[in-house]
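A protein chain is absent from this complex, but the other protein chains hold their places.
Order of writing sets the chain letters: A and B. Residues in each chain are counted from 1.
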Amino acid sequence: MLERGIEEKTYVLNLGPQHPSTHGVLRVELEMEGEFITKADPDIGYGHRGHEHMAENRTYPQFLPNMGRVDYLHALAYNQGYCMAVEKLIGLEVPERGEFVRVITAELNRITSHLLWVGAYLLDLGAFTPFLYCFDDRENALDLLDYLTGSRLTYCFYRFGGVPVDIDDDFTEGCRKFIQRLRSRWVDYDNLVTKNVIFIHRTRDVGLITQEQCIRYGLTGPMVRGSGLPFDIRRSEPYSVYPRFDFEIPIGERGDVMDRYLVRLREMEQSLRIIEQALDKIPNGPIMAEKVPKRIKPAAGEVYMAVESARGEFGCYIVSEGNPKPYRIKLRVPSFGNLSILPEIAVDTLVADLVAILGSIDVVVPEIDR
Amino acid sequence: MLRDNIHKALAPLNLEQVESGDYAKTGYHLEITAAPEQIPEVAKTMLSLGCFLESLTGLHYPEHFTLVYHFNNFGELCRTAVHVKVPLDQEAPTISHIYPGANWYEREAYDLYGVRFTDHPDLRRILLPFEADFHPLLKKFEASSADA
Partner (left out) sequence: METKTGAPLVHIGLVEEALNLARANSLWPLTFGLACCAIEMMAAGAARFDLDRFGAGVFRPSPRQCDLMIVAGTISKKMGPALVRLWEQMPAPKWVIAMGNCAISGGPFYYPDQYAIVPGADLLIPVDVYVPGCPPRPEGLIEGILQLEEKITQRGRLRKFRDVTG
């Protein structure tokens, strides 16, 4: 027991910016009482590269490669959001086959992003084997995307008006083989991870997020779906050709870390379903719009385009004044809102739980810092 | 319809402009213009209807800053854009006591533009180093003298 002469004080511990479990350069200032956290204050900005400043100094096509680097794990969703926003501004319509190619590649990219999340998250929790399993599956998907686009990570594949390269029979066959193989792996993941006693103990009833908190903090993506709200932009604000596909939106019940993990695992299966249906239904035709203006000079106005990325809602807000360079591009990134709930749910948890919670938010720090 | 509910709920606030947006062109269902003092009331109304704050953007014009708030709803899609003009030397009221998620968005607007928010619990820089002395997204207008 504590006697006189011993003062109980809190002390400040620094988590990051260089830390194996912060998924990028994030610093969390922890005020702790023993092992329990009394206050957690994230400090972002260590990855600030000035994307929005670059946007004001670049023309619309020159800014396109930046979008692959904002969130490099689901770069094609950001490409898609930006291209669709500009196409809305200038009134350009993408042909159907182009939209199908966009959907197939974006869903493949979503699978690679979720696979990397599962691997890296379990590495944080201390398990090394799932990391190798996930990266192996991921390499198969990256082979397909590399064959088509030329890049493995920071894609700049979509153009205003469509896509530049068409998919061929090799790609289609490779996709089908990949779908078959990944489906056979779900059993392995279940046995290795989902039914693992240590994993269950570390993730059940940890980091609970209520639906009311989702509204107050503006959370989107698997965070919201893990708490029971079936909010997915592909379903509630459909864009591209998503209305033609039949897929479910997996939701959780309690809003804890385990639910968010299950939501992401099941989302991968739904993405496989979308790719299968897209490969079956893809029409023949052109992949680029016919009349793409040589100089992209939209009329004055603004547009807000939302797409569903692996982390949540990516919103591209463009304000144009009629010049070839945009007046302002705001990238509404999902991790920014998702991370802002950390100070509230980290109170009265252990440091080990904080690592589990932080990983389940699925932050990509360069996208927060832009 | 959520859009009509929002219309009705915002009617007593006497906002400058509340009209339907052209979704196909801009992505908004409702476009609102308001004065800076009215922002907390608008935010309270949107929260009572279950909308969440999607994004907060700053824009720099020669005579004023424009803050654009985007609201959306999990259940029924209705994107509301609220444009607020804040004169260059004035402060804007904070909504972080209504929407805690706005805390970081307002810090970002302060960091990039220098817009101050009254009664913000913790207004300090969020993206740039704490000791930075400039606001990067301020534009250089030839006529005005308020530059970065």
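Assume contacts are C-beta pairs under 8 Å (C-beta built on N, C-alpha and C of every residue); 3 or more make two chains touch, one makes a residue touch a chain.
Everything numeric here is computed off the predicted structure, so don't read it as measured data.
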{"item": "Of A:Pro17, A:Gly228, A:Pro286 or A:Pro324, the residue in touch with the unshown chain", "value": "A:Pro17"}
{"item": "Sole residue of A:Leu153, A:Leu192, A:Leu208 or A:Leu279 that reaches the chain not shown, by the stated touch rule", "value": "A:Leu153"}
{"item": "Residue among A:Gly50, A:Pro230, A:Pro286 or A:Pro343 that touches the chain left out of view", "value": "A:Gly50"}
{"item": "In chain B, positions touching the absent partner", "value": "128-129, 134, 136"}
{"item": "Footprint left on chain A by the chain that the document does not show", "value": "17-20, 24-25, 45-50, 53-54, 57, 65-66, 69, 72-73, 116, 120, 131-132, 135-136, 138-139, 152-154, 366, 369"}
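We take it that only the chains that are shown with their structure count from here on.
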{"item": "Partner chain A, residues of chain B touching it in the complex", "value": "24-28, 47, 50-55, 57, 59, 68, 70, 72, 74, 77, 79, 81, 99-101, 103-105, 108, 112, 125-129, 136-137, 139"}
{"item": "Complex contact set, residues of chain A against chain B", "value": "44-45, 48, 50, 52-53, 56, 88, 214-219, 224, 229, 231, 236-237, 301-306, 313, 315, 317, 319, 327-328, 330, 332, 336-337, 340-341, 344, 369-370"}
